[in-house]
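A single protein chain has been omitted; all remaining protein chains appear in their positions.
Moving on, here comes chain A:
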Amino acid sequence: MNESRSPQQIEAELERMLAEAEATAARLRTELASLRAHQPEPEDFDAVEAAQHLEAEHLDRYMQEATVNWRKLLEFFEEALAEIRRPRSTTESDPADQPSTPEEDSDV
């Protein structure tokens, strides 16, 4: 610390640092609460596995779907081309391009 500073300056500095620390702590508590909110309860694992077993029963349908759909592929590339032609500002306001939900954001 600079010894030439007045006690008031030092106090102000300390209060600023305390405020920053409290803001960081509040942010961490919010993140922790969010983390806990997204954690499935142990009994939810049973529901998850049950859903997976149900999907596994549809394996024959998925095997039939596991082929390239050329019509949909063409539509996809047409939409991608349309994105290039569309002005950027129109793209941002396009209701089809809604921001992803927090649950889908990957915190990589």
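Heads up, the rule we're going with is that contacts are C-beta pairs under 8 Å (C-beta built on N, C-alpha and C of every residue); 3 or more make two chains touch, one makes a residue touch a chain; residues count from 1.
Here is the rule we use: contacts and distances are computed from a predicted model.
**Q** One chain of this complex is missing from the view, so tell me which of "Sodium-dependent phosphate cotransporter", "Monovalent cation/H+ antiporter subunit G", "NADH-quinone oxidoreductase subunit L" or "Phosphoribosylformylglycinamidine synthase subunit PurL" is its UniProt name.
**A** "Sodium-dependent phosphate cotransporter"
**Q** Can you list where chain A touches the absent chain?
**A** 35, 38-40, 42, 45, 47-69, 72-73, 76-77, 79-80, 83-84, 91, 96-108
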